[in-house]
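Heads up, the thing below is written out as structure tokens.
Here the complex is missing one protein chain, while the rest keep their positions.
For clarity, chains are labelled A and B in written order, and residue numbers in each chain start from 1.
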Amino acid sequence: MLQQYAGIGAMLIIAIVFPIIVIAISSIVRPKKAAKYKYETYECGLETQGETWVQFKTNYFMYALVFVAFDVETVFLYPWAVKFMSLGTFAFIEMFIFIAILVIGFWYAWKEGALEWN
Amino acid sequence: MIKTQEISINMGPQHPSTHGVFRCVLQLDGETVTNITNHTGYLHRGTEKLAEARTYTQVIPYTDRLDYIGAMLNNTGYVQTVEKLMGLEIPERAEYIRIILQELSRIANHMLFVGCYALDMAGFTGWMYTFRDRERVLDMLEMVCGSRMTFSFMRIGGVPEDLPEEFFPALRSFLDDFPKMIEEYNGLITGNEILQARSKGIGVLSKEMALAYGVTGPNLRASGVNYDVRKAEPYGIYDRFEFDVPVLENGDCFDRYYIRVLEMEQSARIIRQALEQIPEGPIMAKVPKVIKPPVGEAYHLVEGTKGLLGYYIVSDGSTKPYRLHIHSPSFVNLGVFPEISKGHNIQDTVLILASIDIVLGEVDR
Partner (left out) sequence: MENINLFVLLANWLRQWLEGVGASPDVIEVVMDVFGTVGALVFILLNALILVLLERKAAAFFQQRYGPNRWGPKGVFQTIFDSLKLLSKEDIIPKAVDKWVFKIAAYLIFIPAILVFAVIPFGEGMIISDLNIGIFYFVAVASTATLAFLMAGWGSNNKYSLIGGMRSVAQMVSYEIPLVFSLVGVVMLTGSMKMSAIVAAQTKVWFILPQFLAFLVYFIAGHAELNRGPFDMPEGEQEIVAGPYTEYSGMRWALFFLAEYANLVAVCSIATTMFLGGWNPIPGLGFLPIPTYVWFVLKVYFMIMLFMWTRWTFPRVRIDHLMHFGWKVLIPVSLVNILVTGIGIKIYQWMGW
């Protein structure tokens, strides 16, 4: 079974090597002319105003928390989906209870305003 | 409690959507704009001072460079002020030609606005559609005066040349196609769900605030004030035409956008009437070779593309104006921008700026 992943390993290596080769080729071809203002950060043609690396407000913080719950759910959901046809009614109902718990959590997050961008 | 910091960011002068070289500094808390500071002056050319060293006729090309999107109106405003100062009477035909060209210029400006408004929310296709049609307007203006942007067409005392033969069929076919174009814009841009969701209730400019800040033009009318110089204090021969002044109530971005679409229709209506009524006759009044207005001063208002455009000229009796002052609508309208965009998203800020419709040549003069 692991042999299947050899293909992915080969792909990974090529995916890493290809951009390196391309940039290497480009570094041979491209000009390298230093100029004073070329290496300034772009901010509409002016010097930057203050710091960039600050404690930036990530508006999606609450979304990210809810996302984690859902992402874990997908991990459980896929095996269930695969075996769905052969599972009995019990597993079927059980899964819906599982989803229902999540939906309740989702509803709670919604009600509490975690799904608002502000 | 988690603490976050605000960042301040330059938007402009080299920014894709500040419509020229306008610069503002945004204070951002996340993506929410908490404060905006306007910085203008990157395109300052000293038009008013330059005019003091030019003869009255030589000033005309400078007025083109104010609102270069609707330059015909600037020309007209200036020459009408000088005519007022000199007490000149303009031949009938020249008046009609002026009306037609002015309103065409207004259509060209509003088409650009509609397109840019779409473009500022990445509606690239809408932009292309309006530019396709604007091309026809500019072609017509090119037939008249050989230029597509800086016309310098109006003269003190009339217009230098009559409308060419090929202009009339082109204008008629344009007017015939015009309702279809508006329908297309309404389908592609106005009726778009995303556009409506993004512009309704955004950047609301209340009636009181608009009056307090001296906002004029379509922006004022979108806030529910019925004031159009063409109706309120008719100049030229605007009192002869039948047209409505569209007024909308909400004062949000959508109204400021949609009122321009409605105004285009009214402009087309004026052109249709002018085309029917236009008489034959001379196009230039008897004007002395050297223009020397009597000592005095004159202030004249026209309804520019962006709002109330005023020229104030003081004459000392020489061939050059003693003082020229220009009241430019964009500059005044821009003042309201920081106020109405506070608390909005950075995306909305761009949209609000687009909806105010500034042109930097006029802001900085």
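Heads up, the rule we're going with is that a residue touches a chain if its C-beta (ideal position, glycine included) is under 8 Å from a C-beta of that chain, and two chains touch if they have at least 3 such contacts.
All figures in this text were calculated on a predicted structure; none of them were measured in a lab.
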Inset, instruction - Could you tell me which of the visible chains the hidden chain touches? - result: A, B
Inset, instruction - Since one chain isn't shown, list which residues of subunit B touch it in the complete complex. - result: 7, 9, 15-17, 28, 31, 118-126, 128-129, 132, 188, 192, 194-195, 197-198, 345-350
Inset, instruction - With the missing chain put back, which residues of subunit A would touch it? List them for me. - result: 1, 3-12, 14-16, 18-20, 22-23, 25-27, 29-33, 38-44, 48, 52-53, 56, 58-60, 63-64, 66-67, 70-71, 74, 77-78, 81-86, 89, 92, 95-96, 99, 103, 106, 110, 115-118
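Here is the rule we go by: only the chains that are shown with their structure count from here on.
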Legend entry - Inter-centroid spacing, subunit B versus subunit A (mean Cα positions, whole Å): 46
Inset, instruction - Can you check the complex and tell me which residues of subunit B touch subunit A? - result: 2-15, 18, 23, 25, 29-32
Inset, instruction - Can you check the complex and tell me which residues of subunit A touch subunit B? - result: 43-46, 48-52, 54-59, 61, 118
